[in-house]
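Inspection log for the structure reproduced underneath, given as structure tokens.
Every protein chain but one is kept in place in this view of the complex.
And now, subunit A:
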């Protein structure tokens, strides 16, 4: 940790509360304005391939089985079996119990393996349990960990506790990348989202992620815009590039392209890469494939031409 970061930590609360406010009306208007960009033809084709490469193909169900996870891994490796030019997804994202199965299925593919951990999705478990959860997932082969913050602690103003938890999980990750889920739908205000973003980045997050997908409000454009502004400002101050992952509710190619436009006009090139930006999604991938096929063939194929899972 840098000296400045340590000094900030000593007065974390005043630092977080000293961040410039976010005007709700303004940020929503800006996101809505960018959503009107018209992305056509060659730029649409590029956007679709980039979006496919950014997908964290996710299954987080109580009903997940090894069979389901293997099928998902196959899909991530080769999303469109009919078209070898179609790029693979960025990663698959599963519960810790499924990491071993996924690791075997993804071996040698270059597709990353993300595991949610730390008592996902509520985060309401003792720290020791969360750390054990994390260590196990990494030991089983996950190279990315998606943790949840304790929203209760954050909302109660116990910033140091949240900071320490993130730092401890980061340590438990070892070489694995850490994505910190802010669960923005439970934070209530854009000001809180900006503060939580900074808190997570200062504590060592490699990525900040919007949501678990398990609450009513998941990723939205304005929430992602606020988080992108935070990673942009963090880089200006600390020189380190933090990734962003909106998750939950992004279902269509049109949605995904709006996010790419947001990156393009807020933080720019450096984030237009799967190393810096991911979509946490499941049904999005098939819509991307459908639009991709439409662009290459000029025809819409029915849903039966794209694999389930």
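Please note the rule applied: a contact is a pair of C-beta atoms (placed from the backbone, for glycine too) under 8 Å apart; a residue touches a chain by one contact, two chains touch by 3 or more; residues count from 1.
We take it that contacts and distances are computed from a predicted model.
Novice: Unshown chain, UniProt name, "Ectoine/hydroxyectoine ABC transporter permease subunit EhuD", "Aldehyde dehydrogenase family protein", "2-oxoacid:ferredoxin oxidoreductase subunit beta" or "Polysulfide reductase chain C"?
Specialist: Looking only at the record, the undisplayed chain corresponds to "Aldehyde dehydrogenase family protein".
Novice: Among A:229, A:255 or A:287, which one touches the chain that has been omitted from the display?
Specialist: Touches the omitted chain: A:229.
Novice: Out of A:46, A:240 or A:254, which is the one that touches the chain we can't see?
Specialist: A:46
Novice: Of the residues in subunit A, which ones touch the absent chain?
Specialist: Contact residues on subunit A toward the absent chain are 20-23, 25-27, 29-30, 36-44, 46-47, 50, 229, 260-261, 263-265, 268-269, 272.
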